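Dropping the structure in here first, questions after.
On to chain A.
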Amino acid sequence: MDVLHCLARFGFIAATLVTLAAAVMVVSLRNIFHCALALILVLLGVAATYISLKAEFFAVIQILLYVGAIMTLVIFAIMLTSKIADTTVPQTNRQSLVSFAILAMFDVFFIGSVIKTSWKVNAVTMAANVDAKVLGMAFMNEYVFPFEIISVVLIVALVGAIILGRSDQ
Partner candidate 1 sequence: MSGIPVSYYVIFSGLLFSIGLYGVLVRRHVVGILMSIEIIINAANINLVAFSRYVAAKPEMGQVFAAFVIVLAASAAAVGLAIVLSVYRNRRTIYTDEINLLKW
Partner candidate 2 sequence: MFGFGVLKGMSVTLWYFILSYIYPKKGITTVQYPEQKKEVQERFRNFPFLVYEGTPDNMRCVACDICAKECPPKCIYIIPEKDEQGRIQKKPATFDIDFAICMNCGICEEVCPFDAIFMDHDYELSEYDRLSDLMYQRDDLLKPLEHFAKIRPTDCAVIEEKRAAKGVKGRAQTPPPAAPSSAGPAQPPVT
């Protein structure tokens, strides 16, 4: 079974690399529609990461909500707004070099500190099975108040979005 573990690990690393490459494409491509497609790839890669963390339910929710709903919304908004395929318009402002340098420095320090830290791995949670039932119990018992709040927030946001997006009669 060792080989299978190696394969799984290789698959995870490949998914990670693809996700990072797609993320770079999201921030660097000129055609905003291509950016949206790359973002879909990023979201699918993140879903793969969730699967490697044994959070299948969450991975599926990620695909259902992000790819199915939010990205559709984003693509609709892109379609409704502008000339998307016009590559002559510069898509970045003048801060690009500065921010790239700062963020690269941040990444170097961040990776260094993460590697140096020793993490205390909790063996109980490693083996625990978090399926839809456990999550549902958590939502309905311990976290029921934030759950209700968040649904109110969602409704408020949707009503606000409708009012904002409505064309003036």
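Keep in mind how these were chosen: all candidates are chains of the complex that A comes from, given by their letters.
As a convention for this text, a residue touches a chain if its C-beta (ideal position, glycine included) is under 8 Å from a C-beta of that chain, and two chains touch if they have at least 3 such contacts; residues count from 1.
Since the structure is predicted, the reported quantities are computational estimates derived from the model, not experimental observations.
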Selected neighbour of chain A [touch, this complex] from 1 or 2: 1
Partner candidate 1, residues of chain A touching it in the complex: 5, 8-9, 12, 16, 19-20, 23-24, 26-27, 32, 35-36, 39, 42-43, 46, 49-50, 52-55, 57-58, 61-62, 65-66, 69-70, 73-74, 76-78, 80-82, 89-93, 95-96, 99-100, 103-104, 106-107, 110-111, 114-115, 117, 119-122, 124-126, 128, 130, 134-135, 138-139, 142-143, 146-147, 150-151, 153-154, 156-158, 160-165, 167
